[in-house]
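Just one protein chain is left out here, and the rest sit where they should.
Then we have subunit A:
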Amino acid sequence: MADTAEGATKGPGSDPSRRDFIYIAAITAAAGGAAALAWPFIDQMNPSADTLALASTEFDLTKVADGQQVTLKWRGKPLFVRNRTPAEIQKAVADDGAAMKDPQKDADRVKPGKAQWLVLIGSCTHLGCVPTFGGGDYGGWFCPCHGSHYDTSGRIRKGPAPLNLAVPEYEFLSDTKVKIG
């Protein structure tokens, strides 16, 4: 044993730089193996195949009376479909020029000619709670978790939330039916 060890360091075929290369190659291969093993253990926590099979949903707008809001569950989160009153629309449009964190015109948040229908993902852009309608300082939504206020267009006006309530992708299939997602 001792002889071999000595021979390995002092023998003619034992160039130290080549020995170093073997060490580096072995460590690199082991690190690569460890990373390849670690990835599945981490990635198993990402959404599974059945969770990724997300559907779109259709909704009949005749179910929503004037000034009413219906909350649907879509992709595990609440979706607000709000039938706005003319006063709410007016207020939202009047505030288009106000100082906002996330400036957006009311017209950009609804479909053309359908200002009455506001479709929003009902998840506060701060830390994800569901804002309640009617509680805030701006006639829109108030998030009870950390006190964010949204206006009648679902735009952030006060509090820690950084963005307006998100508008999902949706389209009108007919005058009374929307397809969300």
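Quick note on the criterion: contacts are C-beta pairs under 8 Å (C-beta built on N, C-alpha and C of every residue); 3 or more make two chains touch, one makes a residue touch a chain; residues count from 1.
Here is the rule we use: contacts and distances are computed from a predicted model.
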Hidden subunit of the complex - UniProt protein name among "Phenylacetate-CoA oxygenase subunit PaaC", "Cytochrome b", "Electron transfer flavoprotein subunit alpha" or "Na(+)/H(+) antiporter subunit F1": "Cytochrome b"
Residue among A:64, A:100 or A:130 touching the omitted chain: A:130
Contact residue for the chain not shown (choose from A:48, A:62 or A:174): A:48
Residue ranges of subunit A at the interface with the undisplayed chain: 42, 45-48, 51, 54, 71, 73, 75-78, 122, 125-132, 135, 143-147, 158-162
